Each structure stands twice: as C-alpha cells, then as structure tokens.
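In this view, the complex is presented without one of its protein chains, the others remaining in place.
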Amino acid sequence: MKILVINPNSDENFSKDMEVCGRDFMGKRHVVDARCVPSAPKFIVTDYEKSLAIPGLVKLFQEEEPHYEAFITAAFCDPAIHILRELTSKPVLGIGECSIKLATMLGSSFSILTFYDRSIPSLHEQVAALGMEKYLASIRVLEEDDPSLPYEERFYPSAQKAVYQDKAEVLILGCGGLTNGVDKKLSQRLHVPVLDGLICALIVASGLAEYGVGTSKICRYKKEY
Amino acid sequence: MKILVINPNSDENFSKDMEVCGRDFMGKRHVVDARCVPSAPKFIVTDYEKSLAIPGLVKLFQEEEPHYEAFITAAFCDPAIHILRELTSKPVLGIGECSIKLATMLGSSFSILTFYDRSIPSLHEQVAALGMEKYLASIRVLEEDDPSLPYEERFYPSAQKAVYQDKAEVLILGCGGLTNGVDKKLSQRLHVPVLDGLICALIVASGLAEYGVGTSKICRYKKEY
Amino acid sequence: MKILVINPNSDENFSKDMEVCGRDFMGKRHVVDARCVPSAPKFIVTDYEKSLAIPGLVKLFQEEEPHYEAFITAAFCDPAIHILRELTSKPVLGIGECSIKLATMLGSSFSILTFYDRSIPSLHEQVAALGMEKYLASIRVLEEDDPSLPYEERFYPSAQKAVYQDKAEVLILGCGGLTNGVDKKLSQRLHVPVLDGLICALIVASGLAEYGVGTSKICRYKKEY
Amino acid sequence: MKILVINPNSDENFSKDMEVCGRDFMGKRHVVDARCVPSAPKFIVTDYEKSLAIPGLVKLFQEEEPHYEAFITAAFCDPAIHILRELTSKPVLGIGECSIKLATMLGSSFSILTFYDRSIPSLHEQVAALGMEKYLASIRVLEEDDPSLPYEERFYPSAQKAVYQDKAEVLILGCGGLTNGVDKKLSQRLHVPVLDGLICALIVASGLAEYGVGTSKICRYKKEY
Amino acid sequence: MKILVINPNSDENFSKDMEVCGRDFMGKRHVVDARCVPSAPKFIVTDYEKSLAIPGLVKLFQEEEPHYEAFITAAFCDPAIHILRELTSKPVLGIGECSIKLATMLGSSFSILTFYDRSIPSLHEQVAALGMEKYLASIRVLEEDDPSLPYEERFYPSAQKAVYQDKAEVLILGCGGLTNGVDKKLSQRLHVPVLDGLICALIVASGLAEYGVGTSKICRYKKEY
Partner (left out) sequence: MKILVINPNSDENFSKDMEVCGRDFMGKRHVVDARCVPSAPKFIVTDYEKSLAIPGLVKLFQEEEPHYEAFITAAFCDPAIHILRELTSKPVLGIGECSIKLATMLGSSFSILTFYDRSIPSLHEQVAALGMEKYLASIRVLEEDDPSLPYEERFYPSAQKAVYQDKAEVLILGCGGLTNGVDKKLSQRLHVPVLDGLICALIVASGLAEYGVGTSKICRYKKEY
C-alpha cells in the first residue's frame, strides 16, 4: 500500500528527510512518499503561517487522495486534519495525536519538547482537546539555544529537565522533521522512550490501512448536508 | 469608534443583514461595517468550506485592520479567530464564544440551535474547548424542516424541545445571520432569553474597545518568534 | 437606562470611587449609581463577613430593583448573585464572573491578583465553578506589602511574577474598588491587558440591558415552587 | 460528646424529628441535639429563602459552638458550611456532602431524590463542586405528587425510575427531615441502599470528633487576615 | 519478531481463534502466538473472576517474557497491564486501551458493545481513566439475546442503536475473542468502522516493537524501590 506524508511547509529538504525516515521505518511493507506544500511558508509556527499553508495542503491532498491508502499531516499541531477527514474515507492521521496517544501506552506521563514558548498555549489546548492533559508532565522549549549544535544537543537540557524535574516518563519531539535519530540519541542518554511523531503516525496509518478501516463518514466527516 | 464584522462566507445579503442588525443595535455609538469574503463559498458548514474562506478572510482583515478598533468573525464556529488575534493587538471576538459566555450569565444551562446534525460533533468540541460543556443542555438541529417558513417557525420545534425536554434555560442561535428578530420572536413564544451571537459579540467588542483593552501580545498571539 | 452597582461592604468612599469610575466609563450612555450596604462590615474577606453583608444587600436590592435596568454585585466573589437573579428578571452580573470570562477572550491564560492568601482556595473554587480553571495561570497575593504605597506599586511585584513566572497573558484585579486607574498603570508597565471587574461587569450589564435580555426565569431562578 | 444538628428552617417539628432520628441512631454514644432557626422561613428551597435563614443560623451557631464537639447543617444544600468552618476548629459537616461521599462507597452511581425541579440546577452544581458528577446517575423530583401520601409513596415512582431507567445503584434522599424510615422503606422495596443525609453526617461528625480531628485553620478557614 | 497474546481466561478455543485472527492480520511480518491461562476461569466477567486469572497470567508472562518482543493482554478490561509493564521493558498493550484510542482517530465518538449490563460501570471507569469519556457515545449490551445466533446477529440490534440513537461514529467490540469477522460484518451493515481490540493492539504492539521503544522504567514501572 501507499502512504502519503504531507509536510505542511515548503521545505523540500524537510520533506526529503521525512521520506527517508518513513521509508527506513516502513521498509518494503508499504510505499511512503513525503510531499511539501510549495505555496506554504518555509517554516510554520504561528496560526497565521498555518493558514497560509492550508489551501495548498488541501489542494495537494485532493490531487493525491486517489493514489494513496493512508495520509499523515506531518506538523505537530495536526493541521487540516479535520478537513482532510471530510475529503476521504481513508485513514488520516496527525503526528501530534498519534505520538501523544502512543506515549500514554509506554508510561504514565509525557513531556513535549518544542522550539518556542509562544507555542506552549496552543500545545496545551491540543493536549486538552485530546483528553490527555492528565498525562502531561510539561511542555519544554529550547533554552539558551545554540542553532549550530545538532538537535539532540539543543534539546538535551530541556529533555533532562522534563525527565528529572517534571517527572516525565516518556518524551515526545513536538515538531515535525526531527528525523535524523534525535529520538534514539536522546533516549540513549536519558533512558526513557523518546517518540518521533512521524513514526508513531506511520504505525497507526499503516496499521489502520492494513486493517481496512478508515474515517467514519456517518456524521462529522460526511461531505453533503 | 469603528467595528468590523467579517462574515466569512460570500453572501452579500447575509452581510447586509448583519450590518443592518449591528447598526440598529449600536445606534450612534459606533460605526458598524459588515463585510463578506468574496472568494469564500456562499454558505459555510464543513471544515473544508471553512478552509476555502480563510485565506480571503485573512486578506480582508489585513487590509482593514488599521481602519477599525474591534473585529468580529461572524460564523458560530469562530473561524480564524486565533489567526486574527495574532495579526492585531485590538480585540477580536467570535459570535460563538461571546454568545456562549453571555448565555451562562443569564441561566444555568443553554442549548444551541443549528441547521445540520453533521455540525453537532464540532459544536460539542467548541463548547468543551471553552470550558462550558457543563452548562450545555443540548444541541438541537432543524427537524422536518420546511425552508419556505420563516426561521422562527423552522427553529420553533427544536427550540421548544430544548427548553421543555432538555431543560435549557437560555437558547443560542448557533449560526450567523439569523438577524431578523428571530431571537426576539422565539423568546416571546418560549419565555426564555434567546441570544443572537452577533449582538453578543458587539456588546463585548464595543465594550472592550471603549475600555481600551485588546489582545494580549505577550505569548500566544505575539507574531515574532 | 440605569445600572445599579451594589458594593457589598459599608465603605462609602469605596462606593463613591466605584460610582465615579463607572460613570466615567459609561459616560452619557447610562446612569450608573453605586450603593454600599450600611449594615455590612467595612471590608469583606471571609465567608462570615460576607454573610453579615448579604441581608442588607438583599434588602437594598429589593427596594431598588424597580428603579434600575441592570445590577452588578461589586465584590470579586460575586456575593448573592444567585439570590438576586431569583428576585428579578433583569440582568444581574458579578465582577468576578465578567472579568474572568472577558479575560479569556483577550489571551489564553489569566492570573488573579488579590490581597490575602486565605482567599486563594475560594478563588480556585470560583474559577473552577465557572469552568475556567484551564485558563488560570495563577492566583497571586500581595508580597511584603507596604500599605502606604499606591495600589499599583503594591500589586506590581506579584503582577510581574504572574506574567513572567506563571505565564499569564491577562491580569485580573481580584477585588472590587481598585478603581483609580490601577488597571491602566499596571498594564502600561507590564504590556498585558489588566482588567478591572467593575468595567467588565458594566460592559456586560449595559449590553444585555440594551439588548433587552435578562435572567431566565424558567427553572433555577423562578421564585414560586 | 455532644453533636449539634442545625435545621436551617424554623420548623420545630422538623427539628424534633431530626433529633429523635439522630438520637435513635447515636444511642448512648453521644448526645444529639437538633435546633431550628426561629428567624428562618418555615421551609427552604430557594437561594433567597436560604439567605433569610443564614443570619439566625450563624447567630445560633456562635452561641452554641462552645457547648458541642461537632456540628451538622441539616439541609441538603449544606447552607453556611464554609461560614461555620471559619467560626470553629471543630468538625462541621453537611448532610449533602456526607451522603454523596458515602454513597460512592456503596455503589458506582447514585441518584438524588428531591421535591422540585427548580432545585435540579443547583444540585448539579453542588455535586460537581464536590467532584462527584461522574457518579451521578440522575436527579429525580416528585412526579404527579399526592401530598396526602406518606413520603415513601410519594418518592417511590421517581426512586424506581432512578434505579431502573437511570441505573442508580444507590439512592440519596435529597432533603433534610425525611427521617421517619423513608430510607429503609424505599430500600426494602427497591433492593438498593437508600441514604438519609442526617445519618451519614452523624457517622462522619461523631467519627471525626472521636478521632479528635477538626477543621483545618491554616488557610481557607482561618479567621484573621 | 514475536508477539505474545495472552488470553486471560482458560478457553483454548478462544485463544486459538485469537491466534488465527492475529496471524491472519500479521501475515509473515511477525510471529503471533496466543496463550490462555489454564488456571483461570473459562470466561471472565467479574472482578472476582479476573482476580482468579491474574496469578496464572503473571506466571505465564514471566516464563514467556524472554521469548517475545511485545505483549498483549486480550480482555477488554486490560487485566494486569500495569503488573506486566513492571515486569518488562518491552511494550505491553491492552485491547481496550488500543481500540479506544484508535477509535478516536476515525471519528468523533464511539460506542462499546459488550455482553452484560453489569460490566457498564467498570467500562465507564476504564474509559474515564483513559481520558476518553468525552468521545464516548454509549456502552450498549446485548438485548433479547439469542445465543444460538452468530455474534454479528446478536450484536446488531444494539450496534444499530449505538449508531442511530447514540450517534456513535465508530463501534468497538468490547470483549476479546469476537474474532471471526464480526467487525467486518457489522461494519458492512452499518457503514461505520467497527474495531476488534485484538487487531488494534497488534497494530500498536508490532509498531512499537519495530520502532524499538518500550515501557518506560524510570518511575511507575521500575521494579526496585
């Protein structure tokens, strides 16, 4: 089967990394393609930037929908997920929702690591909307960041605080595209599971597609009214 | 002062009704202009239709932001409200949030009246996201609808069930543009307050603008990062 | 129209300040009268003190109810609000509820500033009863207080901690009668909206009265049984 | 030890019934006195009626506090409970809170039986404030009431619906003074535990007094500030 | 890799069905073995029956833990799941948790179909403990059951009510061992996704094992203390 990963921003390299990572994980089992949205901003943090990405994301989805069996929106805020679910009866997964729900099966609390503190309020809303706030140990952002360092170094100080101060039992990389083994490297240093949302979404997307179940079209996601 | 009401769909008459209704309510106190989004669908129900409306809505907002002191997005789902709050330090209100929060100051439970049952799940999400689910008596949709009848007739049967079966103490018209006195007519027949979200949003928008307070720009709604 | 502000304590100056502040805000639009409760304590903090105020407050309300179109109980704990709603079909607002609900339309979190730590538990209860606890960043009290200083100086240290440590995006003055521009002065120094509950309640009370809606008398607030 | 039951209304017979019932239950273990509030209404349903009862209730409490080791406010809405806790370091219990919390130790859901539907919203608030809403099966009121019948007959139809339609595993008599074996008679007919709040409160009040623990005076209930 | 499905009861055929179903789904990808607990009851409904199953279940787990990469407890109440997570650093999944969390990625509400009404209260507790109660449309049990009919016939009436009366968008088979295509047959008749917990747990278990993440051993699930 074929799974489409939609990277909502316009960063080709970003998508390429995701594709490599997804194909490594999925191996021969399914085809994984990753596509970015040329009309979107290079990087998406604010709701405004997200709004600039959505029209192109939806257009891309509509063109590609017939060619894939499952779909992933690969930004942690799960952009446009309800829109896409209206447009298909196949499974549509978000990397935020999948990583948060799988995290709670590995430990009794999790922390989310992200870049900017301005994202904290909307991440709290997202976790609460999923009913998962009681499992949330903390949301930690980069501190005294040195962009010249590799991601695992940049996130290590806040990851460590999440585990030892906030008592997180599982860590989640709260952003798409941290695909070059950041999860494994942090996990080795901190001895807790560290989840990359893309892999989590691929687990669920491929599994649901193989199971042959998809989005329910009977009420919220039916198109006609 | 000047208040801009943005009707997210492209229905001119709809916007005109809102403008008339808003100006009637606001009187000489403030200028109220209502604008629709020409690039949007004629009517917005699904998340997909909403996504088609947002780019034009945001563009309109960016052009008009300097000319107004407060802003209202006039669809019950409060579309783009977080985006607009990122783009201004002035108050931005939604007719859904304002009517729900004012309803809970008039009685201990409320029901929302809307058109289609496919909207019920997202309305539940919206109410829950506002922390107001414990006040929600029910969400009622049109039953055996006869579009040839005036709105107050079309909504009366479900309004009556909301009050007498679901024990709603306050009713909310869960859709923009029901501006021709539907609220007053239903209220007279059912002897409970019936709220039109546009008036509720005008109360809050004008009040906050007069008070001189606006959107907090210190974290979630700051633009730079 | 005429709006009555009931200051539940017996401090004349307090009521006078409220009246001046309310009239400044409302301008020529509506008459604002503020009355205190002669039989009440000079200052109300405990539930016991509140109980001493309520009989006189209710008596005053019953005498004045015919002469006003909307009513505000001007202590942050919204004393007697359910009692008054039983005694009228006009709108009755509390400065606590109104400021908390408007605060959540200006930012994604708020803190309440108050005088004494013994008030913190009941403030938590009040916020939770309103369904707003998820927006609550903190409740902060005066620290190393010097009563000789103006209120904005006395509250500044805890206000600053609320914003920078607790990540509050909006501040609420959790007590009636801080009317002499404390809100504006703190806002200018901290660059976040700071709300005075009296103004918030006047916005809602005047708006609902102009809209012609009042307390629902169909169940909780009906008198007969 | 001595336990004082305060019946917030002015009905002597009501208090007498409570005293008899309490003494029957407590036997020789402790003295139980029940007192009504002469200045209160004969019967208390509304918040207004409650407000008329409280000043006399508090005065009575202040006079009697030195002479008793534990106190019970014997109306289901637990009137003045926080006030009394401020005025003593001895235990103060409410029949509503005690019966609701003990009910959840006997089954996984409970229903409250009360007289009038206008009480339903505030009972919901009370249950929610106690964190017990998830255990609440329903609140049922008298239906086609015939006041000439004994209470167990009057409440039987709604009690039966609570058990068989709402799936309540435990029933609570949501009103003071239903003391003449109504609990036992309904229990025998419906084969579920039926709780009288007065007995529940006596269990907790006498137990806490014997244990030698009382109201915490360190924060919320301390008097000075 | 090898995945062990532990059927907590002692029904060999039951385990055999699960093994066949699991192997069909997993194909050549992983070995799936299903084992029952010889010392357990034939069928598990009550907490008492569950307690009889657990010692043998734990013993079986301890013997087999070295030979498998992931584990599933195959009763809907997820028996012993926290115990097993203490005893391994590999992933341990429950069919209840996995089906409930995957259901919420396919629609905005779900219902659980189970055998006996005495299970409803503990199912409610389980859903609430997972933070998923807001997605729960209903828990439906067999009605006028005819055990001679195939499961899909027996569950159809309550499944239909769940979809059309309770507005469930997704259905979950709330019991292990309904493996012979009951999910697909109900889904075809009702046009909504119907989930078998065993498949859902296999999706997650195999995915997490392939990802190389397991149970966090840093706090709740560490053995030593």
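A, B, C, D and E label the chains in the order they appear, each numbered from 1.
The definition used in the following text is that a residue touches a chain if its C-beta (ideal position, glycine included) is under 8 Å from a C-beta of that chain, and two chains touch if they have at least 3 such contacts.
Only a predicted model underlies this, so the values are computations on that prediction, with no experimental measurement involved.
Undergrad: Would you mind listing the shown chains in contact with the chain that isn't displayed?
TA: A, C, D, E
Undergrad: Which of these, D:Gly56, D:Pro157 or D:Gly214, touches the one chain of the complex that we don't see?
TA: The single option touching the absent chain is D:Gly214.
Undergrad: Which one, D:Leu57, D:Leu102 or D:Leu123, makes contact with the chain that was left out?
TA: Once the missing chain is taken into account, the touching residue is D:Leu102.
Undergrad: What residues on chain E make contact with the chain left out of this view?
TA: Given the touch definition above, chain E has residues 45-48, 50-52, 54-55, 58, 80, 82-83, 86-87, 115-118, 120-122, 125, 128-129, 219-220, 222-223, 225 touching the missing chain.
Undergrad: Contacts of chain C with the missing chain: which residues?
TA: 117, 120-122, 124-125, 128, 133
Undergrad: On chain D, where is the contact patch with the chain that was removed from view?
TA: Output for chain D: 25, 29, 91, 93, 97-98, 101-102, 104-109, 130-135, 163, 167, 169-170, 184, 187, 191-195, 199-200, 202-204, 206-208, 210-221.
Operating definition for what follows: only the chains that are shown with their structure count from here on.
Undergrad: Can you list every chain in contact with both chain A and chain B?
TA: A chain counts here if it touches both chain A and chain B, which gives C, E.
Undergrad: Which pair wins on C-beta contacts, B-C or D-E?
TA: B-C
Undergrad: Centroid of chain B to centroid of chain D, CA atoms only: how many Å?
TA: The computed centroid separation for chain B versus chain D comes out at 43 Å.
Undergrad: Could you work out how far the Cα centre of chain C sits from that of chain D, in whole Å?
TA: 32
Undergrad: Could you say which residues in chain A touch two or more other chains, in rising order?
TA: Residues 117, 120-122, 125, 128, 133, 219-220.
Undergrad: Looking at which chains touch, is this a line, ring, star, complete or other?
TA: Per interface graph, the chains form some other shape.
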